[in-house]
Each structure stands twice: as C-alpha cells, then as structure tokens.
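Below is a slice of the complex: some chains, not all, each in place.
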C-alpha cells in the first residue's frame, strides 16, 4: 500500500482524467449558453453502448466463476441499498426538516446508484491497471432497485394504493437495467471467446464513448443548475456531504465482503453516487407530488460533479487505507 | 361529401408519461392518436434537453366533443397538479366522422 502522501500525489496527477475534462467542457459550454446541443438520439446511442459495454464486461468475467457463490453478497447489497435510503431519509426529514414526501424521494435517489459515475470509476481503475471483481456490474443492478422501493414505502407507508407490481415492472424493464442485465447475460452465455469479435466496439471504444457521454452529462447538468435558486442551503449541503459519508460506508462494506481494493473502491463509488435515471423515473410515477427539480439538481448538478472531481480519488484512498 | 365537425384535443406534457398516458387514453376508448417529440417552456421551466426526463411530447387526438370534454376533465384531475401539462381543444372538419369517436 502506498503511503498517504504518495496517494495524494497520485490523486493530483490523475484527477485530470480526460473523460472528466469532457464533463467540464459540457458544463462550461452549457453555463456559457453555447449553441452546442447534442440531439436526444446521440444520448441514447452513447448510453446504449456504455450500458452494453459494462454488462458484457461483467458477463464474460462471470462466465469464469460459480455464480451461486454470489448469493450472500447480493443479499448483503440489497440490505445495504435499503439501509442507505433509510439513513438518507432520516437525515433529510428529521435532521434537515425537509417534508416527508421530498425527503423520501431524495432518499430513493441517494440510496440508489448512478451508472455514469460507475463507468468513470471503471475508467479510473483501467488507467491505473487496477483489477476489480467481475461481479461489480451485477452489484450495480442489485443496488439500483431496493432504495427506490424504500423511498416509496417511506412516503406512502403500506398504502394499498401503491401499484407495486406496476412500479417494479417499470424499474426492472427500464432501459438501463434491460441493457445492463442483457449485456451481462450475453457476456455470460457467449463467454470471453464469443465476445471477442465485439471487443473493438464495446471495449476498445469504451473510454472514448464515455468521454462523449460525459460531455452530454455536462450540458444536462448545466441546464439543471438553473434550479439552484429554489434550493435551500440545506439541500446543497446534503448533496455534497452525503457522498463521502456513503462512500465510506460502501468502502467499509466492500472490505467486510472481502472485495479487492478495486472492488472496494467501486462499491464506495456506487454507494456515494445518486441515481438520475431509474430513481427519478420511478419517483415521478409513484410519488408525483414530490418535486423532481430538487432531487435532479442535487444528484446531477451537485453530487455527480462532486464525485467526478473529488469523490473518486477520495474513495480510492479510502479503499487503499482499509486494505492496508 | 360535406365535412363533419369533431374535436381535436392537443396535450403537451412530459415525455416520460408517454406509456402511462397512452394506456390511459386507450382505457378511455380513444383508439387513435398522433405523437410528436417536442421541447418547450412553461410554468415548470425550460423542458428542452437531450434527455427524456426533461423533454416533452405532443399528443393529438380527434374524437367526439362529449368524449373530448370528459377526457380533458379526467386529464386535468389526474395529471395537472403534479406534471408539466398543457391541454387545449379545437373544432376540426373531418371527412369520415365514423372514424373518430
């Protein structure tokens, strides 16, 4: 393990990962009201490639190991996701005194995870050639759903009016989970050799595509930043303070689960991230009276950039420290 | 062939409501509608990104006036309060009135 000062040096050297610079370019262009705007079809194309890439990569690794052995980890992650949502709710509702519905909706976002942050975490590990557990993409899927369910439960209680079947169906059949799980299954069935001919598109281009995706995320985040004025200082603080806390919890959980440094780092990155696709869509249909601008601005315009710029190097330091 | 009069109802709302709303329309007996992608601005601010969560759709449907009134009342009750939505109606001349109920 490198000594803290070395780790710090590494942080400074690496924190200018070029994919993050694309995010900053998008953010700057958006804030400067540049005419730059990428059409929705490009967003769909690029995110489809990323989700399939992550899924395939995980799948071909899963093909190398017994999958049943993962069941305990998966159960642990479901509990972790739910627990993080409860914790977020408690902080928002009882400490920050935000109303119940908005607290519950935001808690669902922060207990859930962001695929884009995960992708940047993977790119980060790749550029340092640090390896990580094959099952991480599967873990991502497992962490995505429970917090959303907890968020809705916290708002509605056991209210008979909640169409659980409908809501779960929408989440599980949403674009991102279908592509991630589809990629996982294909990679798993086809195995490393079968996926080999697909590598030029799905693996070699990964970082370039991620850069383009982050450019778009920067533009989208800039558009969300307009919503700031309506936010109290409390919510802004929450969006910046929660990531390191949840990241530490994730790093701790990863170490307990026996993950490697790379896996621990990725789990921390996941827990520290906030959903901006699955959670908003579900909350919008299950808790329409929650204010979507609050949670979107927080997760996209604050937590996401925070994780990119500050969080990711920090979670690596945490993971390395815990694995000393 | 003298044209008959029907109502054209136009709904501009959040793109992510598409599936739910079309199911609703169908369960209200609306058998025909046309959807285009849109962006815009309104009480809920700018809705114009490359991103489904903040883009709009525009649904048009032609039906009988009474049916239209009922549908608009329903939409207003169920969606207006919590979603970005604009709703308006017009008379239009159609050639095959039996097609639009």
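Should a chain be cited, it is by its letter among A and B, assigned in written order, with residues numbered from 1 in that chain.
Throughout what follows, a residue touches a chain if its C-beta (ideal position, glycine included) is under 8 Å from a C-beta of that chain, and two chains touch if they have at least 3 such contacts.
From a predicted model like this one, the values you see are computed outputs, not experimental measurements.
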Chain copy counts across the complete structure file, not just the copies drawn: A x3, B x3
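Just so it is clear, only the chains that are shown with their structure count from here on.
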Chain B to chain A touching residues, read off their complex: 14, 16, 20, 37, 45-46, 48-55, 81-83
Chain B partner contacts - residues on chain A that touch it in the complex: 37-40, 42-43, 216, 219-220, 223, 226-227, 276-277, 280-281, 284-285, 288-289, 292-293, 296
